[in-house]
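Complex shown without one protein chain; remaining protein chains in place.
Entry: chain A
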Amino acid sequence: MSLETNPRPLLPPQLVQTSPIVTMRDVGRRYGEVVALRHVDVTVYPGEVLGIVGESGSGKSTLLRMMNLEDAPDTGDYRLRLPGRDDGNLFALERYQQRMLRARHIGIVYQNPHLGLLMKHSSSGNVAERLLIAGERSFDVLRSKAREALDASEFPLSRMDHRPADLSGGMQQRVQLAKAIALEPALLLLDEPTTGLDVSIQALVLDTLKRLQRERRITMVLVSHDLGVIRTMADRVMVMRRGSVVEQGLADQVFQDPQHAYTQQLVHAKL
């Protein structure tokens, strides 16, 4: 079997009646000669955690940035099902519409906190900024909502006025997380959220994510090259290689009975 073929197309559900929250079709992107994404389809159902794995350069982070409307593809269609709205293909919206949609309905945690945080503002200010963009103006409400989001992210409230620049990497990730969930987003995107943290801190952050997922049923898309992280978190897994999806399935199936030669290599390398 060639490494480029997908042996098993995603089947339409028969029993589940809920529509997907995310539907991406035929997303393609080239950077010059390099094909970053090739005919990628993504479907995410409400409340599930979709894990995306793949080596560096597989296109997984590019795909996540497309989901966050930070980058536009050459081809493709992207629908986000939000109550009471129909925005059509999100890729076709104006930039300012995309920005508003992103600020209000999509949360993201980056591997690099510098991408997600203003390092010289207070931690609570970083969270409040997100709420301000969404139109919240009352100082008391801003403060209490920021406090609540930081608390839910298990950030020590005694330090909520400290600047992220003065915090450890693990704490910075908690501030990013608080900012991402402050508006109860329809979709939470996690781009290598624990890469670069020490193992014990990594476990604590994953633990917080798990708890949030369990208690709030937040729909998450998690990108990581770390199979352990994906295995802990994901309900379903998509495996990417050279811009294409080579395999997807239930997390336990992908890890226990990988079908594609590349996934087998990946899983065996981990064991």
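For the reader, a short list of remarks on this structure follows.
Definition applied: contacts are C-beta pairs under 8 Å (C-beta built on N, C-alpha and C of every residue); 3 or more make two chains touch, one makes a residue touch a chain; residues count from 1.
Definition applied: contacts and distances are computed from a predicted model.
Entry comment: the absent subunit's protein name, as recorded by UniProt, is "Phosphonate metabolism protein PhnL", drawn from "Phosphonate metabolism protein PhnL", "Iron ABC transporter permease", "Indolepyruvate oxidoreductase subunit IorA" or "ATP-binding cassette domain-containing protein". Touch with the chain that is not drawn comes from one residue among A:L115, A:V141 or A:L250, which is A:L250.
Annotation for chain A: contacts to the undisplayed chain at residues 1, 8, 10-16, 45, 48, 203, 207, 210-211, 214, 235-236, 248-250, 252-253, 256-257, 259-261, 264-265, 268, 271.
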